[in-house]
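Below is one structure; the comments refer to it alone.
All protein chains but one are shown at their positions in the complex.
Labels for the chains are A and B, by order of writing; each one numbers its residues from 1.
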Amino acid sequence: MSEKNTYLPYLMTIEKITKEAPGVKTFRLKFQDEAEAATFEFQAGQFGEYSAFGEGESTFCIASSPTRNGYIECTFRDTGRVTSGLSSLEEGSTMGFRGPYGNVFPMDEWKGKNLLFIAGGIALPPMRCLIWNALDLRENFRDITIVYGARTVKDLVYKSELKEWEERPDVRMVTTVDPGGETPDWKGEVGFVPTVVEKVAPSAENTIAIVCGPPVMIKFTFPVLEKLGFRDDQIYTTLENRMKCGVGKCGRCNVGKLYVCKDGPVFSKEELNLIPAEEY
Amino acid sequence: METKYISQSGIEQWFNAIITSGKRVYAPVNSRGQIDFKLVKNLNEVSSEYIQTTQSIKASVYPKAEVLFSYEKVNGKVNLTDFDPESVPETVMWKVHPCDAAGFKPLSAIFNWDGADKLHNAHLAKTSLVSFSCASADESCFCTSVNGSPGNTAGSDIQLTMLPDGGAIAEILTSRGGELAALLPSVFEADKGVKKEKYLVDLPARFSLEEVNTKLSKAFNSTVWKEQSERCIGCGACAFVCPTCACFDIQEDVHGSKGRRIRCWDACGFAMFTLHTSGHNPREHQSQRWRQRILHKFSYMPERLGVVGCTGCGRCSRACPVDMNILEHITSIAQQ
Partner (left out) sequence: MEKIRERAATLLAEGVVTLVLGYEEGTKRPRPLFCRNSESARKLIFDSRCIHNLAVYLTKKELVGKDRFAVIAPIATLRSIMQLYVENQLSEDKLLVLTVDPSGELRELVTFEDIAGYVEQFELKRGEREQEILSKIDEMSREERWKFWMEEMSHCFKCYACRSACPLCYCSKCVVEVNRPQWINPWPAPLANMEWHINRAMHMVGRCTACGACGDACPVGIPIDLITRKMMEDMAPEFGYIPGQPAKKGNALSTWKLDDREQFIR
């Protein structure tokens, strides 16, 4: 009888560290145990608990695409005890991971549709997983539009990938920085994400909009989408509540009767309408 | 399920047989002016004059602080040592109230929701409950309003109902109960045919769960939360004494290159429970946290887990420093 201990993490080797923006890093992680690597599966939207041994665990989404095998990636900002502990690790060192947890973006239902990705700041990671997933299965979708904004040029993450997406003929890529955040040679848009979305004015016809970002950005983007004709079941987002267990037991991530760690983190706006906005 | 009679001296002999078997026995003991479950060796240590222990028996299957696993860092590598279910000793909880025994169901429903909890289950597998039905109750008790009763056998392995002659009706309820009785089968005599109901306290129900549920389903934005919770000071007393509260924190115990990851009790009443690292707190005010406590137990748990998160033991009402009485508050919601 060898029941698995949910809280026991997989041991991972940090294969590659990319500095994305001030305080923001991406880790590429490889399973130390090959058998674990072989059976590990996840889907876009899911998250995990990442351990810095000696500091504790932190929740990040899996930022790499499930279509890329053999590793997972996470992108995080150094904000507290655990994230600063992780941030001080070097390539080759060991950290922990448990997951994947949570629900997924319903990509199968989105086949044949246009996808509109709207992301702000460090909320690009959950989106990046989905974007690569969609691009790797490009024939399944029609137009793909990405609107991504950060406070300043420095704060944009995944810079080389942004460039790659920009150069792809099958992606419409719009990058923006908040007014005042631009550099002299900045060629993208200047303006807040919701304003830029309004300007880009993507058609709501047969389109799914995925919105990830800080609460204020989401708050002001939803009405813009509504104005463009998006129905609530065409809009998706992810929630980030305080988490500890990630598996529906520790009791702190619920919004009304729904648990962000089990029923989420992916919610359609239609689903959000049924739970109290006050609790996220 | 089998009903037997056990005499006063039979109870003592059987208790001693359990001790001799090497199992740990915890029972209510009066010490420092508090009645609480303690490790005992002798039946005369067990307290008799009380209505309720301050704390519930939940620590037996959900320790206050438990090591989830330990680790050691050696030359940049990490070695993990998993929790070992064999490290959990066989334990008998003696003289448990029915409302405590009933608490294992909601507790396990939380821990095993969509994924088994190895640690909790290891404790469950090693813990037997000998409950005593209740001949008395106080004004905080309300088991009969939440699907329980003074003679409820749910969760118990054996239930004793004390008789005037000092003996008891012994209901052997589970195979584990059977094994406990088998430690000294001779003292379990043939059932004398007395009805246990006669020896139970009469405790009329105070509210109907369905009614509470209907009211709560529309109560999220009600002013009742603020009205009820004004005096609540946001401590963890109610959650920590409760047999069904399961909220926990995960923490790190570090000693140089070695460490242990620890799961410890937490409470939804604490101001920082839901605080995001950004500083945003979805439950910033005590009224929101009080609402969570009530809705979780009486609305979310019934809907999501199919079990009410309250057994009516009344401990939270007794422990609260400012007399937040859950029975009073739920009754008033039912009557709104």
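The working rule: contacts are C-beta pairs under 8 Å (C-beta built on N, C-alpha and C of every residue); 3 or more make two chains touch, one makes a residue touch a chain.
Small disclaimer: the values here were computed from a predicted structure and weren't measured.
Shown as candidates are B:S70, B:S222, B:Q251 or B:S332; the residue that touches the absent chain is B:Q251. Among B:S7, B:T54, B:N121 or B:S332, the one in contact with the hidden chain is B:T54.
Residue in contact with the omitted chain (choice from B:E2, B:E230 or B:E303): B:E230. Listed for chain B, the residues touching the missing chain in the whole complex are 32-34, 36, 54-55, 64-65, 139-140, 230-231, 233-237, 239-241, 249, 251, 253, 262, 264-265, 267, 270, 272, 285-286, 317, 319, 321-323, 325, 328.
One chain of the complex is left out; on chain A, the residues touching it are 80-81, 84.
Criterion: only the chains that are shown with their structure count from here on.
Per-chain Cα centroids separate chain A from chain B by 39 Å. Taken together, the chain A residues at the contact with chain B in this complex read 3-9, 11, 51, 53-57, 79-80, 92-94, 96, 215, 240-242, 244-245, 247-257, 262, 276, 278-280.
By the touch criterion stated above, chain B contacts chain A in their complex at residues 68-69, 71, 73, 76-78, 80, 82-83, 85, 110-111, 113-119, 121, 220-221, 246-252, 254, 259, 261, 263, 266, 268, 273-278, 280, 282-283, 288, 292, 295-296, 299-300, 303-304.
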